[in-house]
Each structure stands twice: as C-alpha cells, then as structure tokens.
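Every protein chain but one is kept in place in this view of the complex.
We call the chains A, B and C, going by the order they appear; numbering starts again at 1 in every chain.
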Amino acid sequence: MIKVGIVGGTGYTGVELLRILAVHPEVTVNCITSRSEAGMPVADMYPNLRGHYDLAFSEPEADVLKACDLVFFATPHGVCMRMVPELMAAGVRVVDLSADFRLKDLDVWANWYGMPHESAEWADKAVYGLPEVARGAIREAQLVANPGCYPTAVQLGFLPLLENELVDPARLIADAKSGASGAGRQGKIGMLHGEVGESFKAYGASGHRHLPEIRQGLAGAAGTDVGVTFVPHLIPMIRGIEATLYAELKNPADFDRLQNLFEARFKDEPFVDVMPFGSHPETRSVRGANQCRMALHRQEQSNIVIVSSVIDNLVKGAAGQAVQNMNIMFGLKETLGLEAPALLP
Amino acid sequence: MIKVGIVGGTGYTGVELLRILAVHPEVTVNCITSRSEAGMPVADMYPNLRGHYDLAFSEPEADVLKACDLVFFATPHGVCMRMVPELMAAGVRVVDLSADFRLKDLDVWANWYGMPHESAEWADKAVYGLPEVARGAIREAQLVANPGCYPTAVQLGFLPLLENELVDPARLIADAKSGASGAGRQGKIGMLHGEVGESFKAYGASGHRHLPEIRQGLAGAAGTDVGVTFVPHLIPMIRGIEATLYAELKNPADFDRLQNLFEARFKDEPFVDVMPFGSHPETRSVRGANQCRMALHRQEQSNIVIVSSVIDNLVKGAAGQAVQNMNIMFGLKETLGLEAPALLP
Amino acid sequence: MIKVGIVGGTGYTGVELLRILAVHPEVTVNCITSRSEAGMPVADMYPNLRGHYDLAFSEPEADVLKACDLVFFATPHGVCMRMVPELMAAGVRVVDLSADFRLKDLDVWANWYGMPHESAEWADKAVYGLPEVARGAIREAQLVANPGCYPTAVQLGFLPLLENELVDPARLIADAKSGASGAGRQGKIGMLHGEVGESFKAYGASGHRHLPEIRQGLAGAAGTDVGVTFVPHLIPMIRGIEATLYAELKNPADFDRLQNLFEARFKDEPFVDVMPFGSHPETRSVRGANQCRMALHRQEQSNIVIVSSVIDNLVKGAAGQAVQNMNIMFGLKETLGLEAPALLP
Partner (left out) sequence: MIKVGIVGGTGYTGVELLRILAVHPEVTVNCITSRSEAGMPVADMYPNLRGHYDLAFSEPEADVLKACDLVFFATPHGVCMRMVPELMAAGVRVVDLSADFRLKDLDVWANWYGMPHESAEWADKAVYGLPEVARGAIREAQLVANPGCYPTAVQLGFLPLLENELVDPARLIADAKSGASGAGRQGKIGMLHGEVGESFKAYGASGHRHLPEIRQGLAGAAGTDVGVTFVPHLIPMIRGIEATLYAELKNPADFDRLQNLFEARFKDEPFVDVMPFGSHPETRSVRGANQCRMALHRQEQSNIVIVSSVIDNLVKGAAGQAVQNMNIMFGLKETLGLEAPALLP
C-alpha cells in the first residue's frame, strides 16, 4: 500500500482526492493537513465521506509527511515551493496540484503569481505532469507539477494540430468556460450562488494565470513560440470545463485527415476520448471522471479547425490527473481507482 | 458472474443501472432493451458510458431475457406485470424498478395507475424490496418490487418512530422535494430547463401515486393504519430527494432517547446514516451514492419530531437499491459495486 | 416627489429597492449609504443600474437622512433601533426592512437576536407592516417594521384559516423553502455556488429567527396562542420562497367553503392572488413581482388543509413590500411602481 499524505485538504481538490482515493485499492491516506481546521474530522466537513474515513485534519508536520511515500499538495501557490526541498531530501515523492512548479521561466512565474519563486532547483527538476505528453518522465520524477485545469483541456485539444505543424501557431484562440468549483472554496462574494447562478460572464479576459502555462505547453508541442489568446468564462454550474479551440489550418486539404490523426494520437490514452467528427462533447459526460473528451468541427468554406474539449476541472483537471500521475510514478496500472464512468445525468 | 438483462434502458434509471454495474465485479450485462432505440449503441445515447460498454439497445426478446440470471425492469408501469409470468416460469429472478408490484391491494393499484393489474399471483408473491425492512425475504425472493424514490426516503425516516409506537400514526406529514430526474427522460414541456430552472413548486399536492405506497409501508411498520399527508415538490436540480417528516410524539419525554433509538435501528445498515442530532443532511452528500442520510430535530416546547431524510432518487431511490437487492438475492456482499462516496461538490 | 434615503444599500434588498424605485414615478432617491463602500457609484457595484442612477454610496449622516421624507433601512439587525429615535424626532418616516421592530416581546427579541433591544419606545409604537392585516395602521405609522420573507409567505397562507377559527391552532406546520438570496450578500462559504448549487437541505430546523415572528403574527390572527412548527430549507436558486402549510380542519365539512373564503378574504388585495383549488403556484410566477400567489389542496379522506404559498423573497418578502408600505404611508396608489408582471421564464 502506498502511504499518502495530503497537504491542504479543506478545498475542493482536497475532498476530491479523498473521494477518489477512498476506492483506490493500493493507497492508504496517512494524513491530511489543514492549519485552520486541525482536529476536525474530514467527514464532519465533507459528509459524503462519512463512513469512508476516520481521519481528522491535522497540522502539517514534516515528520508525518516524510513518513509518506507520496504527498499531494492541494494548497494555494507559494506553499509547496517552500516545503518541497525538505520532502525531496527525505526521498518523498510529491505531486503538486498548485501552480508552484508548472512554469519553467521563473520570471514569468514571479510576474503572474506576485512573489519570487523560492525553489529554482526543483522548478527545474519538476516534471510537468500531463501524462499524454510526458508519461516517461513522470514515471521517473520525484516531483510532478500537476497541470492546471484550463491548460489540461486546452493543451490536449491543440496537441495533435501543433505536433504535426498543421496550423498557424501564431493564431490560436482558446475560448474556455468553467464551473464555479474552479474558483475554490473560499468565502468570496463574487462566488456566492446569488452572484454566479443564472448568469454567465467572461473573466480574466485581459490576462489569466493559466495563459503562460498554456503558452509554455503549446510551445513545447509546436517546437516554436505560439501566439495564443485565452479567455476564461464562468458557467453557472459546479463542475466542468469546456474549451472551444480555434486554429487556422495551413493547408485546408488537411481537414480530411484530421479525425484520423486525432484518433491515432490518443489511441492508447486511457483518459482521452476522441468522439466522431461533428460531435458535441458535454461536460456532464465527464462529471466525476478522469476523462478528456473532444470532437472536431469545420464550418463550410472555412479553414478554421474547431476543437471542443471537455474535462471535469476537479478530476482530469486536478485530483484525478494527480492520481493518474501517482499511478504512473508507482508503476501501477494507470487507470487504477479511476475506472468509474461519469455521473450522468 | 451474474448475467443481467435490463428491460427499458433508455431512461435515467436505465443509464444509472449501467453506470453502477460498469464497476460491479460480479456482473455482466447481457442485454439492454429498448423498442424505440433498438440498434443504437448505449454509449451513443449516453456518452459517459463510452469505453465501458460495447452493448447496443435491442428489442426485448423473451429468449434472451430468459438466458439471464436476473432481469431489471426500468420500464413504465404496466410492462413488467405482463412479462413477469413468463420469466418467473423460466426461473429468472426479477427486480422491478417500476410500480407494478409495489402495492398489495390491487384495487388501490388499479385506481392510481389507471389500468387493471394483470398479475395478481405475482403481486402476491412479490417482495417489497426495502432491505432495511425485508432483507430476509428479499434473499429468497424471485420477484422483488423495488421501492419508489419518495417512499424510500419517507419510510426510512419514519420507521423507528412507528416501529416503536412513539408517535401518533394518524398525524404523519411528509413534505418531500425531488430533483427533476425523478420525472424521467421524456420530452414533456413542464420538465424543460426553461420551466424547471430557477423555480420551485409543489406538485401532486392533492394526491400522488407514491402516497398509497408510503401508506402501505408505514402501516406495516406501525402495525396499524396510518394517516399520512404527502406533498412532493420539484427542485431546480437534477438528482436528490429531501423529505422533511413531522410526527407528534405521544410522550414528549421520549425525545431524550430518539437519537439513540435511530442509531440503534440502523447500526448494521450499510446504507443508512444517522447524523448527529440537529444536523442538516444535504442531498449532495448522497449524490451518486446508495445512501440514505438523516437527522432529527426538535423545536423548543414542541412535541413534534422532525426528521430530515435525503437520498439520491436515482440511486438509493432506484438503481442503487435495485443493485443492493440483487446483491442480497445472490448472496453477494451487500455493498458490492456500491462503495464509492458521493460526488461532492 | 417623495425624497427617499436608503441606509445599508450594498445588500440584495438594497439593490432591489433601487431597482423598484428606478421606475417609481413619485420617488427620488436622495442618498444610499454604506460605510464600507462610501464613494463607490451604485452602478459600479450593480451594473444593472447603469444609466438609471448617478448616485454613489455615502457615509450614513444624520443630516442627510433627516432631510428625507422616508428612510428605508436595509441593514443587519441592531442598526435601525439605534438610529430610529433621532429620525423619529426629526419627523422622518421609516420603513425598517431589518428585524429590529418586528417583535413586540422584547425579551423574545433579545433571545433570538443575541443583544438587548435599545428602543423599547419605538418597538411599541412600530406598526408591523403586513398591509393585508394592518393597512389602516400603516397609513398613520411613522415607523413600519417590514415583515420577514418567510413570515410574509406563511402568515398570508394561514390568515383566512385562523381568522375564521377553522383549524386547530395548536397544530400548524409550515414547511418553507427559499432561494439563496435570502441569506444576503456576504462572503460565507456555505452560500458559495459550489455549496448551494445542485443540492437541497433543511436548515435552522431546530429553531429559526422567523419562528417567533410567525408565531406572533398567527397568534394575532387567531386571537389565541398558536403552536407552529416552522422548518426552512435552501433551494439551489436565487429568488423565491414556497411555503407548504398544513393545518387540521376542525370540521371537515368546511372544506367545501374554503376556496370561497380565501377568495373573499383577498378579493381587494392587489398583491395576493388565490389560484383555483388544486393549483400549484410556482415561485417563478412571482419572480421580480410584489405578489403572493397561493392555492389550496386536500388529499382524499383527509382533514388536513394544505396551502401552497409563493412570493419573491426580495420583493413581496422585502423591498417590494417596503415600497407598498411607503405607498400606503404617503397616500399614493398602493400599486404605484409595482405593476410589472413577474419575469417568466
């Protein structure tokens, strides 16, 4: 059994990790930390876990975490980068669900996250944990930076186009929409039901922290810098991201082979599903499941490739992908604990 | 492996059975029937099942069903009662999720369902499948009538009070609320998102088909006729039932022992969770899970016992309870395939 | 033109007052106060008011308020009772949307609101502003206590039964449900979209501040003490309250005349609509409108009267009723500014 610790467990990614790990046959959760809620049984905060865990939140203590085989960080940015060196030194492996190790350019990181980065060494060594791109490196990694939710949906949809240099890399547009759980579980007025319900809006349209992460990932796939416009939106629902991607095909004749290309690219991927050409993936088709589902579209006489890509932001966009990374790191079957179908309706 | 057939698989209870059975280790789904959609792969109608089933909907054929160990009926009322005699004769076991075999008084049945009952023999032999009341009989049953969603939530909450004769059986009130999936998956204007969203209303307040089922079940628990007022309401959400139950305590001093009594009554029940006195169960705490969660309340100087009871109408209120019944019937661990925590948030 | 001031304008009742008064032909809003947002244009906080108001939030200053003809308090409890004496002395009239002057028994008030009451004189003189009960007194009042949202829906539905002594006053049950805007606009985790959406629960089931207010109002109607059980619930939507009321008819034969009785009771009321017997009022049918809509039900062989009563908690349950009271106090047409139909769908 893999002994797991979770740092920062009171948020939505924390409870989602617990939900997934509750039925994972090779994992035991040793501790889950929260400074603010230390002492409170997790099942008191999250009654869906009643009967599944006896665990209570605890203060984050280095000794306890060092006794784990793997520690998940489900913390705000800035926490993991301070604790990682000590855990690395102790030989613990870490999957960081926060943003601390996602960007390789630490000036860019400091600029977007408003603080200097404090662990250049591990920022360099960290593996960006998108299994569909970096499975081999993840297997060997001691520190995996779990991708952001939007970047997961956006990168997976653009990958085959950029890897095969089929589209103009300077003209990428990602119009993305997310449910409210993506904003986390903090008492912000703007995220009240009375504010979010029955309304829809763009946010961060002039710049969002996931933009440099997307840009870095797409540049890696393209082998060149990319120009990408990314606009996130808030959907009046809880879970789910849909990203509609627009790219300009260099050669319109390539439209005929796109579907095959996408299917071939993800043929062996257990968690990416390419639907038939012209399908419309629904976020509910992946609710609660570690799955990215996508489909391609073309409008008449147009050379714009349209890709619609959906994930559950808390699963393939966070906790599920983290468990997928753990499975890879520990040589387990990659789908272990992640087999259940999405909850529909 | 238990060979399972599902009759009438295009509705929400059908897809929910498939979702649950997809991860059940002792079941293989042999067929799923739908006259209207015969030939369509189930995963085309329900994309959450892509990768989980190769099965297509088929015409309901007696030979195929008779080759099953167990057949679930997820049909409108009137279908199962016509097919059951042939299946019974063939030795197949049946869990009927429709209303055909829930009422013992067939005049009452005919009155509420608007047609004569066609299988008095099996109406008599059928076991009403509320495991918390009839586990032993379910184990031996060839035909199990799976309880309705509202009756499950309402009966479980009233049971300890009536079984112990603590309350006035003539003055029971059940104010119940359900998400929209309870109305099924048919193109009714009244169930459009534009009609149901952002609104709340009572319906069936002058009489609802679940009323006689509730009355029969409570009378069984009380050992006497009961007077129960039952008003269902429609919540602008998809899954979940909350029932707030009101009963008049004969002896107000009994308030002190109610919590212990409820906990003792359900101590060995894997799917009933009595929360601490004064808690407020949320429907989301059971979303997707085969669970009934309840709590007790008292208002100052009052002799009214208040019970709030929640279930997922599609799981403990339908498909999950059906699988629980199957597990009991086949001597499996009762929780098999039903272990995953609810999806929260 | 009536010069109006609003104290505490940043919450949902504040913006709702502004929305309604924007089209009221006899009112000009002189000031709207908020300590925390002083200086911010109201239209920056509430973009629906762009183009309708040039006003900015201001510090609450006695001189400015004293220059108003009428001041609405849309504040938390405890604020109005401290400011009222000075305003009363200056001859200003006040409609208090908070709870400060709703209860006549100040010990009960202190007990439920956790502080001593500081204005016994005005608590005594204040008129409880339910126009359907106290229109004459409201006309003459200098200080009107605007009723709570739940109490409005519950009292209106029970009134004809109690005024005519048709039901057992000791056995009243009010099962009420509200949209999330009733909790106000504060950054509470429990009111996040991620917490409220797609879920339903009871809350305050062991006791809620509206209970003594309901008890006081119903006792007034009955001419005797009443026993009432009141359980509020949270609906995953923004606006609307539905209350399902249960009362035991003393003489079942009275069922035949209930509909006429209700229609007669509210015949001249512009904002109470009795639907045909057996109807199911929807909260959306009153969304944004100053309306209470109700209907009666009976279940077979039962002597329980069921009343379903709906209002928009922010309108007839708060700001709309406050404007209705203002119209009465100033001798205007009672419906002025309140004529628009509800927003449906």
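One rule holds for everything that comes next: a residue touches a chain if its C-beta (ideal position, glycine included) is under 8 Å from a C-beta of that chain, and two chains touch if they have at least 3 such contacts.
Note that the coordinates shown come from a computational prediction; the quantities given were computed from them, not determined experimentally.
Listed residues C:40, C:219, C:261 or C:343: the one in touch with the omitted chain is C:343. In the complete complex, the hidden chain is touched by one of A:38, A:110, A:202 or A:264, namely A:202.
Residue B:187 is the one among B:25, B:91 or B:187 that touches the chain missing from this view.
Residues of chain C in contact with the chain left out of this view: 12, 15, 18-19, 22-23, 46-52, 181, 185, 197-198, 238-239, 273, 275, 281-282, 284-289, 293, 339-345.
Interface residues of chain B with the unshown chain, by the touch rule above, are 12, 180-181, 183, 185-189, 191-198, 236-238. Seen across the whole complex, the unshown chain contacts chain A at 171, 173, 175, 177, 179, 194-195, 197-203, 205-207, 211, 227, 229-231, 233, 235-240, 242, 244, 246, 248, 278, 280-284, 287, 297-300, 302, 304, 306, 308, 310, 345.
Criterion: only the chains that are shown with their structure count from here on.
Rotation relating chain B to chain C, from a C-alpha superposition: 180°, rounded in steps of 5. Where the sister copies chain A and chain B meet, the same residue numbers recur on both sides for over half of the interface positions.
Distance between chain B and chain C, defined via averaged C-alpha coordinates, is recorded as 38 Å. Separating the CA-averaged centres of chain A and chain B is a span of 36 Å. Looking at chain B, one finds that residues 197-198, 238-239, 281-282, 284, 287, 345 touch two or more other chains.
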